[in-house]
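The other protein chains are all here in position, but one chain of the complex has been omitted.
A and B label the chains in the order they appear, each numbered from 1.
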Amino acid sequence: MKSKCFKVFAAMCVAALAAGMMAGDPASAREKKDPDTLVVANVYDAKTLDPYATNDVASSGAMLHIYNRLVTLNDKNEVVGDLAESFEQLDDLTYRFVLKKGVKFHNGEELKASDVVFSLKRALAPTSGAVKHIVGAIDLESIVAVDDYTVEVKTLFPFSAFLPSMTHMGGGAILNEKAVTEAGDNYGMNPVGTGPFKLVEWKRGDKIVMERFDGYFGDKPAFKNLIIRAIPEGTNRTIELESGNVDIAYQITTNDVARVEANKNLKLLRLIDNSTAYLGFNCEKAPFDDVRVRQAITMALPVPAIMKAVLRGVGAPAVGPIAPNVKYSNKGLEAMPYDVEKAKALLAEAGYPNGFKTAIWTNDRKVRIDIATVAQNQLKKIGVDVEIQVLEWGAFLEGLTQKKHDMFIVGWTCQTPDPDMAVYAPFHSSMKGNNNFTFFGDDEIDQLLEKGRLIADGPERQDVYYRIQDILRERGPWVFLYNDEQVVGTQDYVKGFVPSPFGFHALYNVTFDAN
Amino acid sequence: MNEPKKKNPWLEVFRRLKKNRLAMLGLVVVLLLIGTSVFAPVIAPYSYEDQDLLAAFESPSKAHWFGTDEFGRDIFSRIVYGSRISLQVGLVAVSFSIMIGGFLGALAGYYGGRIDNVIMRIMDVLFSVPQLLLAISVAASLGPGLFNLMIAVGISSVPQYARLVRASVLSIREQEFIEAARSIGAKDLKIIFRHILPNCMAPIIVQGTLGVAFAILTAAGLSFIGLGIQPPIPEWGAMLSGGREYIRDHSYMTMFPGMAIMITILALNFLGDGLRDALDPKLKN
Partner (left out) sequence: MFKYIFKRALMLVPVLIGVTFIVFTMLYITPGDPARMVLGEQAPQESVDQLRQDMGLNDPFLVQFGRYVYKAVFHGDIGRSYITKRPVVQEILAAFPVTLKLSAMAMIIAMVIGIPCGIVSAIKQYSLFDNLVTIFAMIGISMPVFWLGILLILLFSVRLGWVPPSGFDSFSTMILPAVTLGAQSIAIITRMTRSSMLEVVRQDYIRTVRAKGQKERIVIWKHALGNALIPVVTISGIQFGILLGGAVLTELIFSIPGVGRLMVESIKMRDFPVVQGGVLFIAVAFCVVNLLVDLIYAWLDPRIKAQYVS
């Protein structure tokens, strides 16, 4: 019997020892501020570093440092050259880009026009579905390298938003032909660009480690190592920032805004971004096929009050479909009045004097669930009995595509600074079930959207988009909820950080204040 | 091991249970909880879903004993109504897995051989899909909701009871009294239900009480991942995980649902422990 005891403990000791050896990494000293390293806390990890294989904010945020585009935006939202030394529009359809000379890729290759041709063709290939719609106006056959440093492309139709679309992080990124061909399927983990940083290590779900690329053609960053960590819990990002383990933390949660502001060692930067969250109706399903029902629900929702309750000072109540930092956003658009009596009257007029039963779908984002919860409570006042269904993102999208929904809450981000990107996909009748999840179809809107694409920038184009915003407000496929805000916390020694309305931010200009 | 005919065995158990103060405390709390869930509309001062956005984030006060949440809903009322949900999730899921798992385990242990092999391999298959992942997949594939949640938690616990019961049966089946029963010609099923299972009760009850805890906690975990119960249903786990982002400013929002879960599980465990002692036939002198 005694030996039995012994055996048990022997077994445990072996187990403990084995496990102990596995866990026996040396405890690394807690990092003090290293002037050569910038540590950033993001929410999510990138999905892939192949720019054409994804179109999400976290991946774009990493790739922004690895790749360049032919053209980019300056801080006034104007299109300026990046890899392109110069660019010009030759006629309605044709554009010419002249490349900078001596630009090096991370693998040592020099940037040539052939790489640009390769990249644009790859972006248009069927396998690049994630960005194809962004650069889709390019005529695949027309892309030619005139010489080693000159590229010409044609668009399929006169497209006034063409140059802005080429500034898109994913669709516009220029890759190295040799690196892509050599890496094959592994390219997403082994990116090669011309950007200021090159990838050193990617621990999936944890962090992306990058190092300054000494052959970079532009201004070299002031620090050597860039580490982007994925920390999904908002509370933890703030704590890491407070304890000095990270220099910059993205998406500070509403609850921590005051805390970061009050902290003498920290700074808070805020910027309303290009996303518009909305409550959409399935406009092809009764009762929402009746514009009066949509208007009634819009009037029964005191949007500013709801946003105040849910967002508590972060973001801004949206008044229209085009976010304020996007071109031709009509900031003077008047919100629908909050009027319960009028809403009831409209419902009665539409044949629902006693209201009806319906459902709001949303995905598992807390803000959206909160909005749904408040809306549910508010809509009781006009007799509309709402069931909330929180779905996973995948199931949510599939349900929307298949038109199984009644009402839903989601956001739309305009990924270029051009209004075409903000309203064409969600409202054009040809996009039904694709990005037009409200299945809204309106001839006048269709015509305006098509017109807006063709005419050059100027007052006439502005009129078109103002008109679109008016009509959409009136015919109500969306209840405009809010424009989200980028709330970024940094250490006070971090200088030169400017948040971007696209939700992913450039870090290569950051410097550390010496003290 | 046969009770004298005239005495009700459960009265006997209760008589012994009464001697155990912690168990009685647990029993009282569990009864209180059941009472609370039955009489929730009478007890709760407010509705569990009515919002008052102007009264959001109020600390505990006379008007709102446990304070109010981000929508100005009364947390006390939500916890009172929430007892219905949590008890339901815990009890239904565990009874389900004990019934199925216990039966399969007994069969496997008693018959051994091929039956044992087949049953236990199926259990292995189920067992090797981690419970939480199974629950997540079920929630994802069936859509979230109370019923699916109970199914997911229940199914995922079946193999655990099967193994436990099998192990107990293995150690019991060769004992004299089983041989005796067999020698007087008792049928297998009768032996299993009459003689073997009652003698396995202790571990089942110990594991079962923990299982209720597990079920309630798993439900809470699914809420944390975002696959829990639909709002505005006041499930304690959902309240707890929903309040976590306010924990540094308004800790009472998580404190009370957290305490509600803890007290429920504590009570169930005390009771389960007491029952184990009381049910154990060997204690009887």
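Throughout what follows, contacts are C-beta pairs under 8 Å (C-beta built on N, C-alpha and C of every residue); 3 or more make two chains touch, one makes a residue touch a chain.
These numbers come from a predicted model, not from an experiment.
For the options A:35, A:108, A:129 or A:353, the residue in contact with the chain missing from this view is A:129.
Among A:93, A:145, A:239 or A:271, only A:239 touches the chain that is left out of the view. Summarising the interface, chain B meets the missing chain with residues 22, 121-122, 124-133, 136-138, 140-141, 143, 160, 163, 167, 170, 174, 202-203, 206, 210, 213, 217, 220-221, 224-225, 237, 240-241, 244, 247-248, 254, 258, 261-266, 269-270, 273, 276, 280, 282-283. One chain of the complex is left out; on chain A, the residues touching it are 1-2, 4-5, 7-8, 11-12, 15-16, 18-20, 22-23, 25-28, 30, 47-48, 50, 53-56, 126-127, 129-130, 132-133, 136, 185-189, 203-206, 229-233, 235-236, 239-240, 242-243, 245, 392-395, 397-399, 401, 415, 425, 433-435.
Criterion: only the chains that are shown with their structure count from here on.
In whole angstrom, the spacing between the mean C-alpha positions of chain A and chain B is 43.
Per the touch definition, chain A reaches chain B in the complex via residues 234-235, 253, 255-256, 259, 305, 309-310, 364, 366, 369-370, 372-374, 376-377, 387-392, 394-395. Across the complex, chain B meets chain A through its residues 49-51, 53, 56, 70-71, 140, 143-144, 226-227, 230-232, 242, 244-249.
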